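Attaching a single structure in structure tokens format; questions to follow.
All protein chains but one are shown at their positions in the complex.
The letters A, B and C name the chains in turn, as written, and every chain counts its residues from 1.
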Amino acid sequence: MRRITLIVTAVVVVLFIISWIIKTNTVPEDGTFRPFIQGFLVTFAAFLTLAIMSFLYRDNPFYKFAEHLYVGVSAAYAMSLGFWTTLVGNLFPRISQNLSDWFGVPFLHYEWHFVIPPILGIILLMRLSPKGGWISRWALAFIVGTTAGLNLPRFLRSDFIEQISSTFLPLLVQWQGVGPFFSNFSLAASGQFIAILTNITIFLGVLCGLIYFFFSKEHKGVFGTASRFGIWVLMVTFGASFGYTVMGRISLLVGRLTFLLKDWLGIIS
Amino acid sequence: MTNIGVYISLLLIFGGLLAILIYSLKGRDVDRRIIFLFVLFSVASAIIFHIEFEESATPIVKKVFEFVENLPPESKILISFDFDPAMKPEVHPMANAFVRHALVKGHKLYLMGLWPQGQALMTETIEYVLKPEFPNAVYGEDYVMLGYKAGNEGVLNVIITDFRKMYSTDAHGTSLDSIPLFDDVKSAKDMDLIFPVGGGKPGPKEWILFVGDPGNVPIAPGLAAVVAPLIYPYYPRQAIGLLGGVKGAAEYESELKKNYKEFENVETPALQMMGPQTMAHIVIMAFIVIGNIGFFRARRRKWQEGN
Amino acid sequence: MKRTIPVIIVSVVGTVLVLSVFFPPVQTMGEDFSLFFDIIAVFAFFLGGGNLVRIHLVKIYRKRPDWGFSVVTLVGFFVTLLVGLGKLSVTGVTASVTAPDSFLQTIFVNIITPLSSTMYALLAFYVASASYRAFRAKNREATILLIAAFIILLGRTPLGMKLTGWIPEWLSILQIPNLAVWIMNAPNLAGQRAILIGVGLGVVAMSLRLILGMDRTYLGSDND
Partner (left out) sequence: MIFGKSLYCSFIIIACFFTVATAQNEAVATVDSVGQILPQPPGNIIVADHKYDNGGIIDIAWDRSPDDPLGIDGYNIYRACGDGDFEIVAFVLPGGMESYSFIDDKVERGESYRYKISVISSGGESFSESSVSVRGDWEFFDLDKLNILILGIIVCGSVIGFIFTARAGRKLFIRKISGLEALEEAVGRATEMGRPILFIPGILDMDDVQTLAAITILARVSRIVADYDSKIEMPVSRSLVMTTARETIKNSYLAAGRPDAYYDDMVHYVTDEQFGYVAAVNGIMVRDKPATCLYLGAFFAESLILAETGNYIGAIQIAGTARPGQLPFFVAACDYTLIGEELFAASAYLSGDPKQLGSLKGQDVGKFVAMAAMIIGTLAVTVVSAWQFKFFGWLSDLMYSMFSTN
């Protein structure tokens, strides 16, 4: 091991212990654990946070430690939850009185066809063996088939048909066909003009956006102009996404820093 | 004291930005790690010095709030925790605000989740918000924790016709038949409102596709900022309104505070985050401007050299 | 045998699920298939766990670089699995797997939460450095994008109101928060809807190809 690595590790260990001691004496009592253990838990959480952040400087053993821990723990977490909620909750009450009693869930009634999913599940696990891999495709096929069968009608309904009728918007708002068009012209955000502008933008935006993604006709002439307008609308859309994504990422950082400053360092209350 | 701190850190931040501007005008490159430190400092100082702002709800958030206001008492509201800790700072405040609003209006709450991590966060909500703030709420009569189920869209496709087929018990192993809240509930269609809170897959989009549209149930999604713009096409017909990111959460929190005296002193994490959030937005916008100034200068120089 | 049966399974399951939407008599079967899917999804978690264990055991066994970290993964995995499957807590076995006093909840709060949320918090830093070094108004499209992003970023913070709050009511669309709301409600909605319709049709076509057995990429290559 290089000397610098040793020194850094030693410093981290010392800081960890100091923090542990201080936290042990300052954490509020919550009844589940003794302060000694609670102090450790908070310090450990802070250590993991900083270990991941150290990747910003460069890839290093602390980051690798944290990342590897994450991979292992989260896989086991999902397995535990899946076991208790779905296998114990949905499968056992349908296939075995004994298993249901053992795990303390109310037994429903026998449904013979519910032996199929566990069989397919075990077939899926065959993928772990080098030779039985091919049979795991049966289970995979079930998953693929279910997803395809579930998605087809629902995407057709919600993302295609419903979207079309949602675009049927009156392009003339608050006008009864006679008299002056604008009762009170203004650029107020809640005014008539902006309402009309909104509907026209939506209508033309969707139309031209679709034209941009239309591949059966060359983008020339009117079609070309429309597709150019379409790409501008798409760019505004991406700009909005961009802004929101930045906002989201920052929120996560704020959340993490709040943990460090509040729960760990106790600088703010 | 705090004020001085605010001024000093503002001064440092703007001074730093100026320095970076000058640096890049000279055509030199600023190391990315300096930028990292800069972001860290500006966000941390805003957290420490508690820069807080007022919020007012935008129409799209207000629609959700008013929908809950206008529901008859004892309506059935389902909140789905479809997120993990990585999204928690943005969307957990929404889930908590929904819980507060629903209970203070006397509605019945059903909590479930499509993400395994959601169940642990559900527990946090119940322990830190529901139980301390609503000590009179009775489990099984006012709220119930159904917990997580594996299977993404598959779960939704079953609960749209039958809850009991998917959840034979709640998260504690109690049979649904012995829970009063389920006396007159058969499927998700019996809900008066569904709040899917999340931002990945499965999440609010799946709720609209698999429950909202086929079952004609009002959906009010609480979304992580990253996916919020993607859900706008469903508004207003397929989603009655939506909350996008920490800003949406902050608006909802402020609306709750404004309308209900009892929430004046509760924690409002989303509102508190808006200060640091604003600071970071300013810094990032400044970076884009500075970067582009450098870019256009360099391009012009190249041009001039070319001629 | 290796390729025909999977294709038949996909077709049958897919067809039943599509029909169950339109034909009430098939509905129960569709629900049962969804439940099957949910149960198999749990086995997929087990598969993930099994794969993880296998990969890291091989790494340790062959003394690959960084094999020591694989030990960390395995220890984390097995400890979590033990307390999770056992529903363990200080006081014994809990009723709910995520009961507030269970060890699994402790691991969740103190290990999973800091790790997964910090992973994503890193992106805030990268967004900042990319905005300084990469986001350029180099053509008309990128310029429009950046301007829209600017308005949204300003409008989503209280600063937007502070800067443009003085604009009178009859011009209030020019106030940045209002403008941001308008962008979200009009051009953003339109663009997203165009994308949504396109992607939706793509999903429909893809699902159809799978159900009809025209697309067999999920089977992978013939070698394994």
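Definition applied: a contact is a pair of C-beta atoms (placed from the backbone, for glycine too) under 8 Å apart; a residue touches a chain by one contact, two chains touch by 3 or more.
Source: prediction; values computed, not measured.
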item: Which displayed chains the hidden chain touches across the whole complex; value: A, B, C
item: Hidden partner chain, touching residue among B:121, B:156 or B:227; value: B:227
item: Hidden-chain contact residue, picked from the options A:49, A:86, A:136 or A:241; value: A:241
item: Footprint left on chain A by the chain that the document does not show; value: 55, 59, 67, 152-153, 156-157, 160-165, 167-173, 175-177, 203, 206-207, 210-211, 213-219, 234-235, 238-239, 241-242, 245
item: Residues of chain C in contact with the chain not shown; value: 21-25, 27-28, 119-120, 123, 126-127, 129-130, 133-136, 138, 141-142, 145-146, 149, 195, 197-199, 201-202, 204-206, 208-209, 212, 214-215, 217-218, 220-221
item: On chain B, residues whose C-beta touches the chain left out of the figure; value: 29, 32, 72, 74, 184, 186-187, 213, 216, 226-227, 230
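The working rule: only the chains that are shown with their structure count from here on.
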item: Starting at chain A, fewest touch steps before arriving at chain C; value: 1
item: Closest chain to global C-alpha mean, per-chain Cα centroids; value: A
item: Distance between the centres, which are taken as Cα means, of chain B and chain A, whole angstrom; value: 12
item: Whole-Å gap between the CA centroids of chain B and chain C; value: 16
item: Touching two or more other chains - residue numbers and ranges from chain A; value: 56, 77-78, 81-82, 85-86, 90, 146-147, 150-151, 154-155, 158-159, 163, 166, 237, 240-241, 244-247, 250, 252-253, 255-256
item: Where chain C touches two or more other chains at once, by residue number; value: 21, 30, 34-35, 37-39, 41-42, 45, 97-98, 100, 104, 108-109, 112-114, 116-117, 119-120, 124-125, 127, 131, 146, 150, 153, 156, 181, 184-185, 188-189, 192-193, 196
item: Residues of chain B defined as touching chain A within the complex; value: 33, 36, 39-40, 43-44, 47-48, 50, 86-90, 116-117, 119, 147-151, 153-154, 157, 166-169, 171, 173, 175, 199, 208-210, 213-214, 224-226, 228-230, 233-234, 237-238, 244-247, 269, 272-273, 276-277, 280-281, 284
item: Chain C contact footprint on chain A (complex, rising order); value: 32-33, 41-42, 44-46, 48-49, 52-53, 55-56, 64-87, 90-91, 113-114, 116-118, 120-122, 124-125, 127-128, 133-134, 137-156, 158-160, 163-164, 166-167, 186-191, 194, 197-198, 201-206, 208-210, 212-213, 230-247, 249-250, 252-253, 255-256, 259
item: Residue ranges of chain A touching chain B (in the complex, touch as defined); value: 56-57, 77-78, 81-82, 85-86, 89-90, 93, 104-106, 108, 146-147, 150-151, 154-155, 157-159, 162-163, 165-166, 237, 240-241, 244-248, 250-258, 261, 267-268
